[in-house]
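Before anything else, here's the structure in question.
One chain of protein is taken out of this complex; the other chains stay put.
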């Protein structure tokens, strides 16, 4: 059944009536019939949008629809509040697409959620997709194929690139998860690696990292210790100059730490095959 | 070995060089040789007081002495900070004697400690004593006797009264714990009842409550469900007028809730023998 | 410590809550001036630290300046639940549509603040809790995150507040939480929060109770205490750091520890029956020194209704010798022939007893146990009452 979401997932959309919220809700509905059970936009409770009921609060939405997951498309200044509202309803899965949430806000969210019953994916992420079952996010459905490869990535479109390359070769995916490029996010590589290792439908794993921080190094240590399934990886930003932030708030090399080479070395040392260009990934998995 | 502390407890005193800290450290040293292994007073690190070394920080004190418990005698404005400093060193037992810590400070402390490795007794409490083994607090040692009665109380001197009455009749105590009279404290009746029930040296239990809040009612529900050892109780404040705070910040009857009679009824309903005057307690336990 | 209505609404205004707040008068003449200044219909509201002012006739409408003067005169002469009215608040009258309730207090069991809203405003919340508990909507606030917007919406939605008022309601909820936080309150409530016929949300009445333990860091609020409205002995007790509550009985008590002090009261009542009871609750606290004990004794003896005095000290952090010295100190200053019973036990009890014994005070007897002490004090009081 892959990880995080499947055809039984009951999803509400926070910010369903906004521009992005509307567009991607439509896409999610088209991909997995029945997955979206409602939406939340304060002040628009009692209306209907894209064929699902809209509520004023997450509490009401969950009560009325029995939702067990939420996806968030609200503007950055309201991002933390939206996550906390979903956390207060103890939803098992919360996916936050919103980009640009301040670090201090995310620290408060992170420390509030620690040890609690909810899992957050993101923010600043493309969400996840379990091909053929559930799309909870913005990963284009038509590039995916059901199969046995679990994917986890810090970036969005780069992931699509690899999914597409895999699908072209009929190498389907169990679940693809974009954990987001922010310095503080709800779910990290290790969380996903553990889930994929423990998931009976996942046979092989792809990890897509990038420069900055030490997430990939810690993932490598975890793989060495816990993961027995084959893992292939790619690290973006080999040629990025140090000290400059490359788009993602997390993607900055400082004082020699967080370099692509350091990450590649750590992963290879853990037995991971590391691709030079992302389209090599399928070959490394064969 | 009773609960919370015994002859192997290694205690540091936060605020050891203050007036109260000095006096009671002396008493604790006299009661249980070797129990006090050091003290903390910022700015006085490197000196010695009452025969034990003084440190600037709890971190150093723990590192140098291997302490596993702390007792706090600092003034109220520094109370929360002192507790948090002990929490940061993950001491298993922290006893806070300090009276008058603001509720908002204690809320922060309480929510920080939740789920963590440390247990807090108090604040605004007399601490605890395991007769013949360890005195971690201000309960006068000479009124106690080793034995099988576990005592837990929201008040200080009222507890001494009962301990004394018990000891006079040769009914010794396993451990006596004063959990304090503040509205928010680290350890409640239920925590202690559970420990006493699970402690092989405790045969009978005494619970000393008072008006205000619903701690006693919840304790009654817990006793009904979990405690098989005989319990006797006393509730102070039968004649207190409603709406007036009787000394303890917690002792106020509001809107019909928290009355002595309500608590007595709940306890009796749970099979607890409730004394009319505290000196009846020994008889109720015979 | 409780704030008056006008003080509470002043704080609310500071945290951005729209309030109806006129001015305070201490004389009918002043009330007349304020009413003239405000113009139109006013409400004259007694400022006493108790509930039920309306029912007691302490809140009245006045349509003219003359009526305001007259009503103020009447209310300023009243006592409400034993408290004399020394101040009235003159507020402009509001065009009330709906009345709701909004309050924040500490939930002891949860260890968190809880915000409560109810569509049943204008009634005491305890009454609502009793009569119609489902009408109270609660939101626990994470003290580390503070009140969140979504929680204000949960409350607004829960009390079926029309959506056009949600924005104003959210702002007020934040203001109330900030008031609670910044005043170290144990209770801050707006009751009623009215929706005027013009569609405005305004705090019409309110109450703030401050955590006494936090007054050291709230000097401005500590200054606001209405000392005039309190008996002198309460003011003295507080200044000395004593917990003191005046009661109606005949036996003055001085005890260390709140639980033991309540127990001492309970035992006096038990042995005294309908005839005699405790004259006060007085806890000298932990570690009291001689000076404090002396103040406590002077306060007890200043009560003309006291017929006997009971000292019950079980030393722990308090040392019995210090207490003994304090008693002798006070008796050296205030001579009295009220019979006194003393019972010392615990830390330095022997030293304390020796000090008392060597002073040889004729109207001071000792007791071994609390039971004995309570009985002796009750007997002495009864005897003194019969002698009168």
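When the chains are written out, they are named A, B and C in that same order, and each has its own residue count from 1.
Operating definition for what follows: contacts are C-beta pairs under 8 Å (C-beta built on N, C-alpha and C of every residue); 3 or more make two chains touch, one makes a residue touch a chain.
Computed from a predicted structure; not experimentally measured.
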* Asked: Among A:223, A:240 or A:274, which residue is in touch with the absent chain?
  -> A:240
* Looking at A:60, A:161 or A:216, which makes contact with the chain not pictured? -> A:161
* Quick one: which of B:108, B:154, B:238 or B:263 touches the chain that's been left out? -> B:108
* Touching the missing chain, which residues of chain A? -> 19-20, 24, 27, 76-77, 97, 99-104, 107-108, 110-111, 114, 126, 138-140, 143, 153-161, 164, 181, 183-184, 208, 210-211, 213-215, 218, 234, 236-241, 244-251, 254-256, 276-279
* Asked: What chain B residues would touch the chain not displayed?
  -> 42-43, 45, 56-60, 78, 81-82, 84-85, 88, 108, 111-112
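In this section, only the chains that are shown with their structure count from here on.
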* By label order, what chains touch chain A and chain B together? -> C
* Structure fact -> Greatest centre-to-centre gap (Cα means) from chain B is with chain A
* To do: Pick out whichever of the two, A-C or B-C, is joined by more C-beta pairs in contact.
  => B-C
* When the C-alpha atoms of chain A and chain B are each averaged to a single point, how far apart are the two points in Å? -> 48
* Structure fact -> chain B and chain C have mean C-alpha positions lying a whole-number Å distance apart equal to 28
* Asked: Which residues does chain A have that touch at least 2 chains other than itself?
  -> none
* To do: Send over the residues of chain C in touch with two or more other chains.
  => 142, 144
